[in-house]
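Just one protein chain is left out here, and the rest sit where they should.
Naming follows writing order (A and B), and every chain is counted from residue 1.
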Amino acid sequence: MDSIIEVRDLVKKFDGRAVLNGVNVGIPRGKITVIMGGSGCGKSTFLRHLIGLHQPTSGDILFEGKNIAKMDRNGMDGVRRSFGMMFQGSALFNSMTVGENVAVPLREHTPLDESTIKIIVKIKLELVGLTGFEHFYPHQISGGMKKRVALARAIALDPKIVFYDEPGAGLDPITASMIDQLILDLSRKLNMTSVVVTHEMKSAFRIADQVIMLHKGKVLEVGSAQQIQNSSNAYVRQFIEGEPEGVIPFKQTSEAYLQGLLDS
Amino acid sequence: MIRDFLGKIGNTTGFLLSGTARLGALFADVVRYFAGVLVRPRTLPRETFAYQLTTMGLESVGIISLVGASVGAVLALQAAYSLKDFGALNYTGSLVCVAMARELGPLIAAIVICGRIGARIAAELGSMQVQEEVDALTTMAIHPVRFLVLPRVMALMIMLPCLTIIADWMGMVGGYLVGRFALGINPEVYIANSIRALVLKDIYTGLMKSEIFSILIALVSCHQGLSVSGGSDAVGKATTQAVVISIVLIIVVDCLATAVIYYAL
Partner (left out) sequence: MKILNSVQNQVQVVEVEGDLDFHSSPNLRQALNQLADKKAPKIIIQLKKVGYMDSSGIATFVEALQKTKKYQGKLVLAEMAPAVRSVFEIAKLDGIFVLSDSMSDALQKVGA
């Protein structure tokens, strides 16, 4: 399989606590990879490593053969031109209109004329279903709309790979499935690679070509949506079915808890 | 006890040194991107620059005028009180004008702007940091110092000297009004004395100082804003810090600059 990103022995420690503990995985080119896992499993940290917002404690991240874990700022900026990122909280610039937000990467990185940029902005906004909203400010539109603007901005430069941090979180089911459809379209028609971090099962299985299941900073299982759905791993089963009882018991009573209470 | 005390001094010194080093690094970055703008003007984020110029400048004219005029008036009242004993009441105008141009104009303009604009910059950049907007810039391969810090530093470097001139002028007007109507000084004598006392050096040294203050305020505020990590309480803390650190630095630097300009040169 042709991997656009190859992660090898990725370890990240915050103050000595390992959040990622030896991750080995590949992101296939032109496919949709969904990263799943419970809260605190390290999936957001993993994503931030892929886009170079975190430096790993050890290990390598190869983007098209280049190790971005050891790159300087200029090299990283070059790589980032082929990245698009949609943040969980949209991260729109509040002092700019919707149109200007989408235009930022175009104005900064291309020699295009302002009239061409305006047309591209319109095309991108139509893609996310927001035609006519150019002149609104982020505080004037709803959370779901902000997310769609963030997506329009992420794909403004036609990136090779788009990263999505919880694209469906906080959206109504219709808007969420619209964004799913958009991710599918971009991937199928334009051959864009997508990396999606989510814990929403329904959406994950609808779009995923490959699912990476993270647990406690390690890759628990990698496979197609179907393989994961039919997994025999107890934790994966519990996660998919959303049961409170399983290998991760809800009513666990830890030694430390009792000890702590009795000692005080 | 003594060890604690010494430890505290050591910590504070270390903190001051590392803070100064970080400010210096930020300044070096700003200078580098400024040089870049001179070579390729396209690299200046024009919209932000224009926006900052107007918000910093126009919106501060009123308050600067008011504070400037009040300080000029107070200065005239206080000066007259002492000068009267020497029979030098007519020199009130000279004193007010020289003090405003050399010292008080630049200083009050800087302090008002520090509270108004410095706090605003720190809060704005701080919340951008909290809401991942700065990360978004980084992932778009847009360096936050060029995109956020540079236009603010440049705008303040242009606007603060302008506001200082307004403060100088309004202070002189305030002093004149007090001198004429409250102290009963002959207006022609007041103006003549003022013009005789005021030399060009008073004005341009004042403006040089305000240029330095503007860089200090912008750098400290941007630095505080961009180093926010955590939630909204961190934004609040950064905002306060920005104002406090800027004011302390302004006064210390003012002291040094005055000593150098009037005694060493």
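Going forward, a residue touches a chain if its C-beta (ideal position, glycine included) is under 8 Å from a C-beta of that chain, and two chains touch if they have at least 3 such contacts.
For clarity, every value in this text was computed on a predicted model and none was experimentally measured.
Although it is not drawn, the missing chain touches A when the whole complex is taken into account. Among A:39, A:74 or A:115, only A:115 touches the chain that is left out of the view. Of the listed positions A:127, A:141 or A:201, the one in contact with the omitted chain in the full complex is A:127. In the full complex, chain A contacts the hidden chain through residues 106, 109-113, 115-117, 119-120, 123-124, 126-127, 156-158, 185-186, 189-190.
The working rule: only the chains that are shown with their structure count from here on.
Per-chain CA centroids place chain A at a distance of 43 Å from chain B.
By the touch rule above, chain A contacts chain B in their complex via residues 51-53, 73, 76-78, 80-81, 83, 85, 87-89, 91-96, 100, 104-105, 108-109. Interface residues of chain B, counted against chain A in their complex, comprise 47-48, 51, 124, 128, 131-133, 135-136, 138-143, 147.
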